[in-house]
Structure formats: structure tokens, C-alpha cells
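What follows is a structure written as C-alpha cells; I'll ask about it next.
Apart from one protein chain that is not included, each protein chain of the complex appears where it belongs.
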Amino acid sequence: MPAMSGMASPPASASATTADAPVPQGGTAVSISDFKFNPATLTVPVGATVTWTNNDEEPHTIAAKDGSFHSPGMDTHGTYSFTFTTPGSYDYMCSIHPFMTGTVVVTK
Amino acid sequence: MSTENDPGGMTRRQLMRHSAWFGAAVVLTVAGGEVISHVAGSSGAAQQATPALRFAQISDSHIGFKGPANTNVTDTFNHAIGQINGLGYTPDFVIHTGDLTHLSTPDQFDQVKHMLGELNTPHVFTVPGEHDSTDDAGQKYRQAFGAGTRGDGWYSFDVAGVHVIGLVNTLNMQKLGHLGADQLEFVEKDVAGLSSDTPIIVFSHIPLFAMYPDWGWGTEDAAQALSYLKRFSSVTCLNGHVHQLFSKTEGNVTFYSATTTAYPLPAPGQGPAPKPVTLPAGKLRDALGIREVSYTKGQQALALKDQKLT
Partner (left out) sequence: MKIMDLAIRTAISATLAVSGVVHAYLYIHGYRDIPAVGPAFLVQGSVFCALAVLILAGGPGWLQLFAAIGAAGSLVAFALSRTVGLFGFTETGWQPAPYAAITVVVEVLTLVLVVTAALRQRPRASKYLLPDLSPDGAAEPSARQG
């Protein structure tokens, strides 16, 4: 079964990986579990690539409120990466479960 | 009361007397129940005739889901379709209240469309769920099921004197379901010319009432849509999304949430999130099901019958 039905792919590498692939630790990783983004607010320097990993059974997406990025549906253990090239505060949510929200703060 | 005062307990005569009264109570209760049921079954002269409209509701098939909560959603969906085909009558239509697919893939849409084609009914209606638009704002859903709909996929039609409206509240969501200005305008204009005793049925995926907002189980602008329906004597809203039976009456509107054919979700607040619940072996089918709805002229309320998956 296709885990990621490819629609718009982000500028940087969007990796569809299984749980075996190493998840970037430290300041650029967001984990999704129990329908929550962890950390809810992530601060990264401009140019960093943030990787989200879905550890829930349900699929999720990462959709920026300002529309600057929108992941395909991420199934269990699916990942999505986006490189932030412009500083600012990016609120995002899961478009399937919009009560799930998070923020990426990109500093200069 | 008996005047005997036997300190050792009841005498045989007392026991028989009490048993007789108890027996009378049981007999009277059962008889009363039979009479009331009979009256309910034949209330209104029109009830003796066949209902004017009979349809079935099926929901949340989530084709493409693979998880311990249901290792074969295709099988349970097929079974539900078979159950509808085995009702003993041909429903005037069948409505699928959304989350037809699990991940909005082209294959999943094809599969669901093919399976729905197996239903013995003149027409199948659908409304999309949020799982049907994970990555394309509903484009693939509309390609498969949007024929004859407007905007993001809403529509209305009349059948047997009943006015039916299908709403899309799973796009452009913020925290809850969202209808949007265009769709609200559609509802307002759509019902403007109807007489107030026209029964109204509204289908949507997400509940149009605040069932549990923390989990997104509600629609932020539903109140406005319902305000256009305030003057009607009978408004019934059928939804899916929550994967469990639930009903609520608010004023002239009754909301009925249907259960799923895929996997159960927790009751509101019973757990950290609305994630699939894995039931003990053999219990899954009890949580899944279909629903029959019928409308009889002269009766304001629709008659619903929920059936578990057998």
C-alpha cells in the first residue's frame, strides 16, 4: 500500500522512510504521537531542515497556516521534511485533525 | 397491609399473597408494554401503509486502513454492504457519510467506488470525510463522487416529500469542522422556498453539534446553517466521523451520529486522543454497523434502526 501518495513535494528532501532510518535528533525533529506535536514549538535557525515523524496509528499531515508548506498524508512511521529558508514564525496544523497545532520559529 | 405480626418472618399465606401481587405487577407491566408498543407501531393512520421513504446510512469505511483495530476493513465494509442488500427491501438510496478512504489515494477511491456499486439501490450519495482530502482539498474525492454537486461537493435533492441536503464540513478546517460562507449561502437559499412542515434531512461527515470540540468533533459555523432551518418542524442531521452511535436533540433538530464499518474510536474524553481502539477478539463486529432510516407521512420524527455488523 502506498504510504505517501505523492502530491506537491517540498523543495528540500521529503523522505518517506520506515522506522529503521535514523530520525534526526535534537533541535530539528518533531515527533507526532497521541495526536500531539512534540515539541509543540520548535525553534531552528534559518536554513535548517525540520523533520516530522508520525508515531501514531492514524495518518497526519503538516499544513502551514500561511500555506507555505503542506505535506502529503503521512501514514504510521511516515516522515516529512521541510527546509525553512525565511525567518519567521510558522503556525501549522494537521489538516486531517485540525485541533493538532504546532509552531516552528525560524530565527536569523 | 397484613395485620399478622409473625416475628419469625413471613407466613406461607403472606408469601403467597406477596407473590400474587408481584405476579400481577409483572403481568400488568408486560401487558402495558405490549399495548404501548402496539400503539407506537401503528400510531397515525398512515403508519399502516409502507413508509414514504426508506434509506440506509453507512459510514467511515476507511478503505486503506491497516492496523490492529481492524486488520481487514475491506471485509467488514463488504459485510456491511451485504447487510444492506439483505434488509428485505430495496432502500430508496444509501448515504455514505464520509471517510470512504483512509488516505485519499486513487486506488482507495477506485476500490470504494467499485464496492459501493455492489449496493442494490437506485442511488448512492456520499459526503467526504477529512481522510478523503488529506492532500488535495478534495479533488480526487470530487472526481470520484462529485458528479452533480456544487462548490466543494455539496448538494440537495427532494424525495418523497422530504428535502435532503448533503454538506461538506471537512475542508478549510481550523480547529473544528467548517462549512464556509458559500455553503452557508447555499443552505439559506436552498430552503427558502420550502414550507415549514417539509421534513429536512442533513448529511455531513463531522457532527453539526458540539459533541466534543477538543477532538474536533463539532462544526464551528454549523449554528448559522441550523438557524436557516429553525422554522422547520422536523430536522434530522445524520453524521459520521466519530465512529460511535450518539444522538442529541436541540430544539427542533435531532442529531444522530452513525457508527463505522472500520474501527471504533473512544467515547469523548476516554483517552488522550481519538485514536483507533483495538477491542478484544470477537468484539469488533459489535462496534460496527449500519443504519436504516424511514419516513412515514404524518409522523414528524424519522424512524431509525441501528444494526450491528452480524
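We call the chains A and B, going by the order they appear; numbering starts again at 1 in every chain.
Definition applied: a residue touches a chain if its C-beta (ideal position, glycine included) is under 8 Å from a C-beta of that chain, and two chains touch if they have at least 3 such contacts.
No experiment lies behind these values; they were computed from the predicted model shown.
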item	value
Neighbouring shown chains of the undisplayed chain, as defined at the top	B
Touch with the omitted chain, as defined above, among B:Asp107, B:Asp190, B:Asp221 or B:Asp306	B:Asp306
Which residue of B:Trp21, B:Tyr89 or B:Phe157 touches the chain not shown here	B:Trp21
Residue ranges of chain B at the interface with the undisplayed chain	1-2, 17-18, 21, 24-25, 28-33, 36-37, 39-40, 43, 245-251, 300-306
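In this section, only the chains that are shown with their structure count from here on.
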item	value
Euclidean distance of C-alpha centroids - chain A vs chain B, Å	35
Touch list for chain B against partner chain A, complex	64, 66-67, 69, 102-107, 130-131, 133-136, 173-176, 213-216, 272-276
Chain A to chain B touching residues, read off their complex	1-2, 5, 7-8, 34-36, 56-59, 61, 70-73, 75-76, 93, 95-99, 101
